[in-house]
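Please read through the structure below; I'll follow up with questions.
A protein chain is absent from this complex, but the other protein chains hold their places.
Order as written gives the chain letters A and B; numbering starts at 1 within each chain.
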Amino acid sequence: MKRTHDIMTDKKKTTIILFSGDYDKAMAAFIIANGAAAYDHEVTIFATFWGLSAFRKEHPVPVKKGLLERMFAKMMPRGADRMGLSRMNFAGMGPQMIKHVIQKHNAVPLPDLIELAKEQGVKLVACTMTMDLLGLRPEELLDGVEYAGVAAYLGDAENGNVNLFI
Amino acid sequence: MKRTHDIMTDKKKTTIILFSGDYDKAMAAFIIANGAAAYDHEVTIFATFWGLSAFRKEHPVPVKKGLLERMFAKMMPRGADRMGLSRMNFAGMGPQMIKHVIQKHNAVPLPDLIELAKEQGVKLVACTMTMDLLGLRPEELLDGVEYAGVAAYLGDAENGNVNLFI
Partner (left out) sequence: MKRTHDIMTDKKKTTIILFSGDYDKAMAAFIIANGAAAYDHEVTIFATFWGLSAFRKEHPVPVKKGLLERMFAKMMPRGADRMGLSRMNFAGMGPQMIKHVIQKHNAVPLPDLIELAKEQGVKLVACTMTMDLLGLRPEELLDGVEYAGVAAYLGDAENGNVNLFI
């Protein structure tokens, strides 16, 4: 008899580390993730360091923080829609240009790509070590996000087909 | 009898997403691609976002564009030789320094690395979604470039040995 575990491992796996806090790089990550989910891959996006910005709630969440933690919290964009571009950011004008052409071409903006990923069962994981370092609390991140460390990442990635660091 | 398809899948596969528009990162991408091709891998470079700069023709190509598309076209370097460095760019002096040491050490500059890749059968693919967004037309890109989306990328990558996001 085939065990559930064996059946599960028959599925292709895509595992993406989202390190970057840039709007365009996060877009690339979620477009690949959604594509892979549509092709029936098991998909995980493991957000670490600045990539956690994409998982932040848009509204401020009242939590107690130390001075450095408050500084990090201020400097990291609150949510996908506030992230900048990796180039041509032009003090925030670049993201507006990109969002304009996304709308014009009926493409999908980043916050909707994240919503879609959740609906398609893409596993969103926040790196607990970075959260500790930067003083981010679970209540500040999107609902549905899971919490894990590098061991869980390796468990997903070592049997994976597509492993990317973005 | 072994089918052609099976024989093909016996080859190792290297699939690189070139997201970056930096001269040094594109150099790394093409050095890996050429190395893998020399070791008889099936190699694909899938250029998306700013990575498309590496596939642009050097001379301007007259195509009709909207205002935003003209702005993007102006800001993105026209061809590999005009790309900047990811660090130490120093307003364009950095790339000259790198090109100087490349010549001094008989190393291969980026435009020649791209030529070599084409000669070795590396598949160069331009991401149609980004082309749409940025208003890039096929006639503006190098001859021999193919056009595809994320589904084609996943088809190459999911059976691959070396998958990188650069």
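Here is the rule we use: a contact is a pair of C-beta atoms (placed from the backbone, for glycine too) under 8 Å apart; a residue touches a chain by one contact, two chains touch by 3 or more.
Treat the numbers as computed from the prediction; the structure is a model and nothing was measured.
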| item | value |
| --- | --- |
| Residue, one of B:A36, B:A80, B:L110 or B:A152, that touches the chain absent here | B:A36 |
| From B:H59, B:K74 or B:H105, residue that would touch the chain that is not displayed | B:H105 |
| Residues from chain B at the interface with the omitted partner, ascending | 12, 14, 24-25, 28, 31-32, 35-36, 39, 41, 86-88, 97-98, 100-102, 104-105, 107, 161-166 |
| Absent-chain interface as seen on chain A, which is shown | 17, 19, 21, 48-50, 68, 71-72, 75, 129, 132-135, 150-151, 153-154, 157-160, 163-165 |
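Throughout what follows, only the chains that are shown with their structure count from here on.
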| item | value |
| --- | --- |
| Copies chain A and chain B - rotation angle from C-alpha fit, nearest 5 degrees | 120 |
